[in-house]
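With one protein chain removed, the remaining protein chains of the complex are shown where they sit.
Per-chain residue numbering starts at 1, and chain names A and B are given in the order in which the chains are listed.
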Amino acid sequence: MASILTNLFDGVAYGMLLFVLACGLAVTLGLMNFVNLAHGAFAMAGGYICAVLVNQSGWPFFAALPLAFVGSAVIGIALERTLYRHLYSRSHLDQVLFSIGLVFMSVAAVDYIMGSSRVFIKLPAALEGQIDLFGVGIGRYRLMIVAICGLLTLALQLILAKTRFGSRLRAAVDDPRAAIGLGINVPQVFAFTFAFGCGLAGLGGALSAEILGLDPYFPLKFMIYFLIVVTVGGSSSITGPFLASLLLGIADVAGKYYVPKVGPFVIYTVMIVILLWRPNGLFGRTAAR
Amino acid sequence: MTALSDVSTHAMASARWRISEVAFWVLALACAFLFPSRYLIMTDIVRLGLFAVSLDLILGYAGIVSLGHAAFFGVGAYSAGLLALHGIINEPVIALVVAGLVAAVLGFLTSFLVIRGVDLTRLMVTLGIALLLEALAERFSDITGGTDGLQGIEMQPILGRFAFDMFGKTGLFYSLIVLFILFLLARRVVHSPFGLSLRAIRNNPLRAAAIGIPVNRRLIAVYTLAAFYAGIAGALFTQTTALASLDVFSFERSADLMLVLVIGGTGYLYGGLIGAVVFKMLQELFQSITPQYWLFWIGLVLVMIVMVGRARIHRWVLFVPNLIIRQCAGRKAAVTVPEGDAP
Partner (left out) sequence: MTIALETRGLEKSFGGLRVTRDLSLKVVQGARHALIGPNGAGKTTVINQLTGVLTPNGGRILLEGYDITGLSVHKRVLRGLSRTFQINQLYADLTPLETIGLAVSERMGRGGDWWRRMGTRNDVNAEISEILSRFHLLDVMTELTSTLPYGKQRLLEIAVAIAARPRVLLLDEPAAGVPESERHDILAAVAALPREVTVLLIEHDMDLVFSFADRISVLVNGGLLTEGAPDEVARDPQVRAVYLGETTDV
């Protein structure tokens, strides 16, 4: 029983991490119908920024996390302004080719600069080990992830629901053309959202180094996870991707723990079953129209 | 009735062989005779070209963007490898066809997932299926040899007469003949009413259905056919190299394939073949500069192609061949790339 709860908790932590990694992608996809397969590259950037700051410059882990966010966001906005924005009106094939190209370049570049082996970020002692909660073993690090990601999710929900920017963003996702008609500067909203999404991915990348592993092939390995989150979750709200992330995280952890022989296939099976059942994703409208 | 004969002449016009096409194949055959020291890389190009023709059938004609076309290549490769390794079918040509059919069955089964939904869903499904197969091949290592791949494949002579030689001469001509036959078939298919209906579906599925075209059935058919082609390409890979390892399923293979096709251009079949030649030359060039960072250059080429614009790139790629053709055969004979593959 206790181990079930421990695994459930691990799955939740994993799922929330996936959500932070992928939610920026869901929003940009809904907003511009832009298929950005390079999203994982921004997560990797955040991870490496954090690793360099902590391991080489001796920064405390919690001070490096915001820098991972900012660093990835800056890279994101720079690429958005120089390259991405020319491709919004192009075909999905062009967007796919372009973003795969970026992924390949980032993989090779990181491999060249940082080496190809897995990187570990030195964690503060307070985050190591487990605590015992009513007989259930809970990893401290995972508890922190659930706390941070949970707070982020709440904050995102509030921003979307309560702020002026949030309402503009929702209007733009709903119907970009109508939003332009209402005087909303959609490209600006998009650029900001893109940068913010990259920042979140960067933060997710830094947090995930311990759990998912950080190496130059990160963007390729997790591309399928991001795609599942956005296709299953849809992009009309952030609730869809959130639930999809949790489902994916729990299914993946449970699969690898309880049926280790076929563990890697659990998520693909889940994906296929969901698609057979609801070809347009679990939650509402599909991402790409 | 002149209008009637007009209609039939014009309807058949697009399928007529052009001088440039004949020139292309004569040139290909000439290369096979002219460069005996380059058999291996030319075999590589032929295989890749066939694989790219397969992707062109679904991407260029039917508009299905796939991130996991290597799935069928891999299934073909392992099928051919296992057939030869266990002596189930010793004759390479029959084994080749069987391997292609195995891939086609997989293509048929997975097509029901692929044709549902939008581009994004298709990306996920195609990528997922290739990853799933890669994981399966790793998991069942007692059959597939796991990360080591299939070891000790020995190929029997083709048709019992032509043995594979160490220089790769038999392999090249074998591959070239297979490519030519399958190309003829593909050419016939794309110039048939079926092929025309695929173009209609790619341009506007809704309108195609309103004309009476059974959209899903056509997509399933072409996806299955493309899987067959990819399976044959994979089987050729195993038969000519006596190797089959996990990387036949890899994402990089699928992505490289897209690059090959977009270099040459989609939707006119020759794009895959021209792209394969250019791609291999680029690979040779970049690998002589920085062998281990080849991935970076592929990425850069992909980004550049998209930023510059695919249509423009194709005009450049075809500039020299067209110049020569125009000199010899006049303006009409030039190869053109169909424009307008809108989303």
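The working rule: a residue touches a chain if its C-beta (ideal position, glycine included) is under 8 Å from a C-beta of that chain, and two chains touch if they have at least 3 such contacts.
Model, not experiment: these values are computed from the prediction.
K.L.:
Among the chains present in the display, which ones are touched by the chain that isn't there?
P.N.:
B
K.L.:
Touching the absent chain in the whole complex: find that residue among B:41, B:189 or B:278.
P.N.:
Reading the full complex, the residue touching the unseen chain is B:189.
K.L.:
In the full complex, which of B:43, B:79, B:197 or B:254 touches the chain missing from this view?
P.N.:
Reading the full complex, the residue touching the unseen chain is B:197.
K.L.:
From the listed residues B:215, B:243, B:278 or B:300, report the one that touches the chain absent from this view.
P.N.:
The missing chain is touched by B:215.
K.L.:
Touching the absent chain: which residues on chain B qualify?
P.N.:
Spelled out for chain B, the touching residues are 1, 3-4, 6-15, 188-189, 191-197, 199-200, 203-204, 206-215, 217-218, 221, 338-340.
We take it that only the chains that are shown with their structure count from here on.
K.L.:
From the mean C-alpha coordinate of chain A to that of chain B, what's the distance rounded to whole Å?
P.N.:
Measuring from centre to centre gives 34 Å for this pair.
K.L.:
What residues of chain A sit close enough to touch chain B in their complex?
P.N.:
29, 35, 37, 83, 86-87, 90-94, 96-98, 100-109, 111-112, 220, 223-224, 227-228, 230-231, 261-262, 264-265, 268, 271-272, 275-276, 279-281, 286-289
K.L.:
Any idea which chain B residues touch chain A in the complex?
P.N.:
Interface residues on the chain B side: 59, 65, 67, 113, 116-121, 123-125, 127-129, 131-132, 135-136, 139, 251, 255, 258-259, 262, 292-296, 298-307, 310, 341-343.
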